[in-house]
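See below for the structure under consideration.
Missing here is one protein chain; the remaining ones are kept as they sit in the complex.
Naming follows writing order (A, B and C), and every chain is counted from residue 1.
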Amino acid sequence: MEQKLFEIVEEPIAIELIIKKVEDRNAGAITTFIGTVRELTAEKRTIYLEYQAYKPMAEKMLAKIGEEIIQKWEGTKVAITHRIGSLDILEVAVVIAVSSPHRKAAYQANEYAIERIKQIVPIWKKEQWDDGEAWIGDQLENVRYPNAKPDIKDETND
Amino acid sequence: MEQKLFEIVEEPIAIELIIKKVEDRNAGAITTFIGTVRELTAEKRTIYLEYQAYKPMAEKMLAKIGEEIIQKWEGTKVAITHRIGSLDILEVAVVIAVSSPHRKAAYQANEYAIERIKQIVPIWKKEQWDDGEAWIGDQLENVRYPNAKPDIKDETND
Amino acid sequence: MIEILLFAQLQEEAGTDNITMDLSNVTVKKLKEQLQNTYGFQQIKESMIAVNESYALDDDIIKAGDTVAIIPPVSGG
Partner (left out) sequence: MIEILLFAQLQEEAGTDNITMDLSNVTVKKLKEQLQNTYGFQQIKESMIAVNESYALDDDIIKAGDTVAIIPPVSGG
C-alpha cells in the first residue's frame, strides 16, 4: 500500500485518509490544518477559486517542508495534500496532518507547515469575485520569499 | 438536525462529522486536535486506557471552554467531542475542531481548548500497563487546577 | 442529607459511586473535613467539590437537594 505523504491532487481531499497517514502508536497528538475556500476576504465576495500548481516541483517542496519539520521536531510525522483546479466556497484546498508524541510540537509543526507552503510551494490561486478576477500573489504581504534565501541556497546544493 | 457541539460519547468518534460542525462560509481555516491513545509514556507500556466522566458536568465544562474561546477569538466556531470507556492504542479519545476566518486564531484557540480540558473538565483516565494499573491525576504536573480559581468563581456566580 | 457522587480513584476506594452524608447547609470546606474524617479518602485535599455541576469554593454553602460531587485531579484529553 504505497502512500504519498506529499501530494497535489485534482479531486476532493478525504481528510480522514490524510490523518491515517500520520497515525503512530507512539503519537498521542495529531493536529490538522484544513484550508477552506472562504466567501468574504476584506469586502470582496469570492464566487470560486482556481488553483494551479507546478505539480512536480510543488510535491518536491511539500516533501522538503516535511523534512524540515522532522529535523526541527523529533518524532513527528507529516502528510500534506493540496488540491488544485476549481474550488467552490467551503471546499477544502489543503490538509496538513502532523502527529507527535507531544501536543505542543504537533501544533507548532503544523503552523510551520502552512507558513512554509505560503512561502515556497509553487501553487497559485486565482480569485473569481462577483466583479472580476485576479491571480493572487504575495498573500503574506511581505517582501518576496521572506527568509527563504538560505533554504533556496540549500536547495540548489542538494 | 440538532447538533451537540460539546459532547461526551461512548462510541468511536467520526472525525469528519466534528469538522462539519464548525464549517463556515467565512472561515478559511479549520484546525483539529486529535488525541489518540499512545503506547509508550516514559518507559511504561500501555495496554489500553479507560476513561470515565462526570458526564453532565463534563459537557457543561466543554461548553464553557467553547464560550471562553468565542470571547477571546472573534469569529471562531468550536466543537469538542470526548470519548469515554475502554480505548485501545491508536484509538481517538478527543477531537477538538475550531474554525476561524484567520489561521493564527484557529491554532491558538485549539491549543487553548486542550489545555483547558486538562484543567477543568471532569474526565479521568485509568492506565492499564503491562505491570499494573492506575488512575492518572494532575497530568499537567502542576499544582492543582492551575490558574483556574478565577474561572471557578465565575462559574459559581452563573 | 446530601448525596455525593464519586469518580475514578475515589469511587474505587469507596467501592461505590455515591455516598450519603447526614448534613445540610454546610460550607464546602466543612464538607471536605467531614469526608476526610469519615472516609479518609487519600485525594480529598487535592480534590475540588462540584455543586450542581459547577466548581464550588470553600465558603459556598451546600443545601439539601444540591447535587454534590468530589472531583479529583482531572486527566482527560
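What to note about this one:
Definition applied: a residue touches a chain if its C-beta (ideal position, glycine included) is under 8 Å from a C-beta of that chain, and two chains touch if they have at least 3 such contacts.
Computed from a prediction, not measured in an experiment: that's the story for all the values here.
Of the chains displayed, those contacted by the omitted chain across the entire assembly are A.
Across the interface with the omitted chain, subunit A contributes residues 35, 51-54, 56-58, 60, 82, 93-94, 114, 117-126, 135-139, 144-145, 148-149, 152-153, 155-156, 158.
By definition in this document, only the chains that are shown with their structure count from here on.
Our note on geometry: subunit A versus subunit C, Cα centroid distance of 49 Å, whole angstroms. Our note on geometry: subunit B versus subunit C, Cα centroid distance of 24 Å, whole angstroms. Chain contacts: subunit A has no residue touching two or more partner chains. Residue positions of subunit C in touch with at least two other chains are not found.
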